[in-house]
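In this view, the complex is presented without one of its protein chains, the others remaining in place.
Chain IDs A and B follow the sequence of writing; residue 1 opens each chain.
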Amino acid sequence: MRLTSSPHFYACLYIAVGLLAAFNIFEIVFMLFHKNRLDKSEIEKELLKHRISTAIITVTDPSEVLPKPVNAMNYAAYNEAVSSIIESFEGEIVERATKLIYKFEIDLYYKRLSRTTIWFKRAHAIDMLSSLKLKKNREFFYAVFKSEPVKEVRYRILYGLSRLARDREDIYSISKLLATLPYLTAKYTEDVFLNTITALKNAGKEEEFGFFLKQIMTNSGIPLKIKRDCLSACYLAGCERDGLIVKEYYNAFQNEPAIIIACIRTLANVDPGILPEVLHHKDWRVRLTALKYAHLGGTDLLHDLKDLVHDSNYHIRLNAALALSKLGDAGLEILRGETASTDKFAANAAKYALTGAEAAS
Amino acid sequence: MAKILIVDDDDTILLIFRTHLSKAGHLVETAVDGVDALEKTSSFKPDLILLDINMPRMSGFEVVKNLKENAETKDIPIFIMTSLKQDANIKRAYELGINEYITKPINIEHLKLRIDKFLGKTCS
Partner (left out) sequence: MSHFLVSAAYYMQGIILVYFLAINSTYTLLILFALKDIVQNSYLSTSRGARRLLTSDSYYKPVSIIVPAYNESAVISDCIRSLLNLHYPEFEIIVVNDGSSDETIARLKEDFKLGAYLKPVRRQIPHAPIKNIYISGDYPNLIIIDKETGGKADAINAGINVSSYPIFCSLDADSLLEPDAILKSSKPFIENDEVIATGGIVRVLNGCLVKDGAVLEAELPKKTLEAIQVLEYARAFLSGRTGWNLINSLLIISGAFGVFRKDMVVAVNGYRKTVGEDMDLVMRLHRHCLDNKIPYKIFFVPDPVCWTQVPFTLAMLRKQRNRWHRGLLDSLLANRSMILNPKYGAVSLLGVSYFLFVEVLGPIIELLGYILIPVFYFMGLLDSKFVLLLIAMSLLWGISINISAIFLDTYNFRRYKKQKDVLRLCLMSVVDFLGYRQITLYERVRACFYFKGTQWDTQKRQSQ
């Protein structure tokens, strides 16, 4: 009651109520206005993208028929339209699109944006620049990487750089820069190197990646995980010609299961001779990976596979049975025998693999 | 000269193809996903289908399967255009019965020539 009898207290309450009421009304009005503006802006953006794409395909110099971008939405429209084109096409329309970007200084706009104080706006600008795949941006990306404090943005810069890789030196720099950052995920790193391989392929210099692999093999400055991801990227990109180098890795890193696993995927196809060795490797994950490719090893492995169906590890049993099912009649014979085994787990695995094989045939 | 159906979920790509191939004299129809593609195939009856793989509602592989199972549409030639490059995908596509597997990035001039050559072969 002492509180409520003070006149100031009531004045405060009245002001608070008034402010709240005003705030509510303001919020509703602002929200509707904002929504309308965004809706209109989106429609305009789609129309502009349509115009841009049509201009690029029909006119030799599209900058003559298109309006200069003035606001963020315009720039976004140009960026999205052009990056769609650059992603999916090559040849003359890509050249026209690229010239358009330079003419309207779209890249400069995003370069400016990449220096704002708010980190996620910088990240966004970097993403937009990366999707344009402009070769001239290479130096810019290297420079920005050096001065960028936030690591989330740095990952994106490296990603953008990877799409512009020219030769083994470039890829080597990227891998060194990657090594300075905390390891993110295998998928991210693989993707970075896949980008570099794609960029090399498009320039007709696929063999540069093989040289790069050779270069970093004995380099202790590059962490093991990154080397492993490079090998995975090599496999995913279908680089069979690098089989010799992968074999060298296999021989050099016998103590590192992660590397062996990455090597098996490529080597199983070009050099199945390694299969018997890896099937008996002490690390179960190596054995497991070997099993997934065991069917390429031919009938020499039948005996080993039969033993592995009785392994204590669930994944090994299953994959051993599946490998047997892919080795023709001899394999199926063994599986049929195993279904009667006293080892219940082995019998189940065998039954599963058999029905799978029979359904396929 | 020919009726071509282009299927891709990216508007920009559809527009580029449509403009370019129309200029070359073909009659072009577009579809934005698998279901749309099947509908347009039966109504438009194209001479050739250019198909992307990664699409919402029904993947490109599903579309090919459906087309090949339908007696009316099983003879329509199909070109797959996609960014997926793995051998497994290429093998699967050919096993389903497609005619050509074209990986992105695509040179649209070369594609036009390939289409003309292909249609020229089937016409004669």
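We adopt the following convention: a residue touches a chain if its C-beta (ideal position, glycine included) is under 8 Å from a C-beta of that chain, and two chains touch if they have at least 3 such contacts.
Quick caveat: nothing in here was measured; it's all calculated off a predicted structure.
Touch with the chain omitted from the figure is made, among A:123, A:158 or A:174, by A:123. Within the set A:200, A:239 or A:318, the residue that contacts the chain not displayed is A:318.
Mapped onto chain A, the interface with the missing chain covers residues 1, 4, 10, 13-14, 16-17, 20-21, 23-24, 27-28, 30-32, 34-36, 38-39, 80, 83, 120-121, 123-124, 127, 131, 183-185, 187-188, 190-191, 194, 236, 314, 317-318, 345, 348-349, 351-352, 355.
The omitted chain makes contact with chain B at the following residues, 35, 54-58, 83-86, 89.
The working rule: only the chains that are shown with their structure count from here on.
Averaging Cα coordinates per chain places chain A and chain B 27 Å apart. Looking at the complex, you find that chain A touches chain B at residues 46, 49-50, 53-54, 56-58, 80-81, 84-94, 202, 236-238.
By the touch criterion given at the top, residues 10-13, 15-16, 19-20, 23, 83, 85-87, 104-110 of chain B touch chain A in their complex.
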